[in-house]
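Heads up, one of the protein chains got dropped from this complex, but the rest are sitting where they should.
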Amino acid sequence: MKIVVAIKQVPDRDAPVRIAPGGKWIDETDLQWAMNEPDAYALEEALQLKEKNGGEVVALSAGPERTGQTIREALAKGADRAIQVVCDDLGTRDALGVAKLLAAAIKPENPDLVLTGLQSEDIGLGQTGVIAAELLGLPHATLILHVEKTDAGVTVKRELEEGWFQSIEMPLPAVLTMQSGGTKLRYATLMGIKRAKTKELKSVTAAELGADAAPVVVLEQIALPKKQKSTQILPGSPKEAAAALIEKLKTEARVL
Amino acid sequence: MSGILVILEERGGRIRSSSWEALAAALKLGPAQDITAVVIGAQTAALAAEAAAKGVGKVVRVEHPLLAPYTADGYCAALEQLLQNQGPTQVVFPHTYQVRDYAPALAARMGQSLIGDVVAIEDGAVFTRQLMQGRLNANYRHSGNGPCFVSTQAGAFRADAVDALAGASPATITTFTPNLDASQIRTEPGEPFREAAQTVDLGSAQRIVSVGRGIKEEQNLGLVKDLAAALGAELAASRPICDNGWLPMERQVGSSGQTVAPKLYLAVGISGAIQHLVGMKGSQCIVAINKDPDAPIFEVADYGIVGDLFEVVPALTETVKAAK
């Protein structure tokens, strides 16, 4: 089974969020970058499928030069080879524009399965995989926790809302977007990093792929939310405090 | 090209409240009479009636036997035909798991890109959504031709804006029958299921009530169990409670136990040692009840009650029960 895993490099979760001049994106100086966590789960699932069924795992990532670091991480964790789509305009592309890039890179590979994370930790649109499937003309399923190879294709476990799940039978080739937490991630090893140096890393540009970038949706401005998280101590008698808490959990935190 | 389509979603034969919220969001884009509510499925009569009563402009039933159960292929094909037919300027969805599954593909099919998980809409069709896990707000605008696709975050818009429309005369209901062929549907979905409730699975619990040393005696655990039952929450504990054998080890949250990330984590009589904090810091909303105002648990809590848990916990249980 040949599996392409689309991976995004995102700012580290602990990265300081400062708005860049122009107000359209964050200041990327001094940012630490990491592999998007749902994509890490997609990679893990791909590696496990390969370990069980044989085949090949190809890591794919689009972005500027720095993306190479994340691609090497994927190779170190066990991907067999990688494709880097070098482009500096990822931030100004909408979901459709990004998916066009990826689909153009995936198409000549003719994979049996395309896996990617459910959504990115930075923009969080959660659409790239679905749109890529549409562009490639492949069936897809989202929020997948587990993939099992069958004779006819795959059986996937999909997460529904409120603790429900569903099994879906699908033919191959197909595109799946993976939910975090369905399996356990492996850690990177020194051996993996050293072996990764000898693996193939193919680099293509957006222009070579011929994927246009004219967006239909534009990000106009970003801003820091006004409210910062702080602890609200609820005063009053136990009864009053209890009532106030339940009200806040319902209306403010919306967890009841 | 005119009008706003709102695609409603049902559960158990009723329109879901998040769909009314999407409708409320649509009211920020245009008057009620410009809004067409869309119900979709194999049997939509009751749903259509429910939607029509809300006083929107029109209701369309997109009905076909192949639309049950839900498949992305079926929904995309049916709704594509509807959109060709109606030519709306905007299409609004509730941002549900189902919408996330098909709406991006539908938009792409129309050469569009969905503005997903919107939390606010400002005049001039400026859509706000959150980036970087809620650490940033971003304003988006649709440019170019064709319909603008938007999905709205659950809870971001108030459904009572729709209730205010009620009383107007019910909308007219039309039926749209798409051309669907079984071969178009490539996936074969199974029945929804829940995980067999084998052992305690704190990891997937939505709500957790966790108890620590402040409970003092094993026989006092009943208080906390009552609260957990009232909230529909799993019961968990800090390490000393499990060490004492008052609760089984698999209910221990912390560095040597489980790591949890529920929507609601209610810590009762837990001071907040680091071993505990690392196991629950990812919770969406943390509530702490402790008699010591300096307890470190308050550092990570969203809400806190400083007080005697033997008074606060029963009061909470009562309040929750009364609200039901």
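To keep things simple, chains are lettered A and B as they appear, and every chain counts its residues starting from 1.
To be clear about the criterion, contacts are C-beta pairs under 8 Å (C-beta built on N, C-alpha and C of every residue); 3 or more make two chains touch, one makes a residue touch a chain.
Everything that follows uses one rule, which is that contacts and distances are computed from a predicted model.
K.L.:
Leaving aside the chains you can see, what is the UniProt protein name of the one that's missing? Options: "Membrane-bound electron transfer flavoprotein:quinone oxidoreductase", "Sarcosine oxidase subunit gamma", "M48 family metallopeptidase" or "PadR family transcriptional regulator".
P.N.:
So the chain that does not appear here would be "Membrane-bound electron transfer flavoprotein:quinone oxidoreductase", according to UniProt.
K.L.:
Which of these touches the unseen chain: B:109, B:141 or B:213?
P.N.:
In the full complex, the listed residue that touches the missing chain is B:213.
K.L.:
Can you work out which residue in A:19, A:185 or A:244 touches the chain that's missing from view?
P.N.:
A:185
K.L.:
By the contact definition given up top, give the residues of subunit A that touch the hidden chain.
P.N.:
Answer for subunit A: residues 12-14, 34, 184-194 touch the chain left out.
K.L.:
Please output the residues of subunit B touching the missing chain, sorted low to high.
P.N.:
Output for subunit B: 213, 239-240, 243-244, 249, 255-257, 259, 271-275, 277-278, 281, 296, 299-300.
Operating definition for what follows: only the chains that are shown with their structure count from here on.
K.L.:
Roughly how many whole angstrom separate the Cα centroids of subunit A and subunit B?
P.N.:
Those two chain centres are 21 Å apart.
K.L.:
Help me check something: in the complex, which residues belonging to subunit B touch subunit A?
P.N.:
It comes out as residues 72-73, 76, 96-97, 100-102, 104-105, 107-109, 111-117, 126, 129-144, 146, 154-155, 186-195, 203-204, 206-207, 231, 263-264, 284-285, 287, 293, 298-299, 301-308, 311-312, 315-316, 318-320, 323.
K.L.:
Which subunit A residues qualify as touching subunit B in the complex?
P.N.:
11, 13, 17, 19, 26, 94-97, 99, 121-127, 130-131, 133-135, 139-143, 159-171, 181, 214-225, 229, 231-234, 238-239, 241-243, 245-246, 248-249, 253-256
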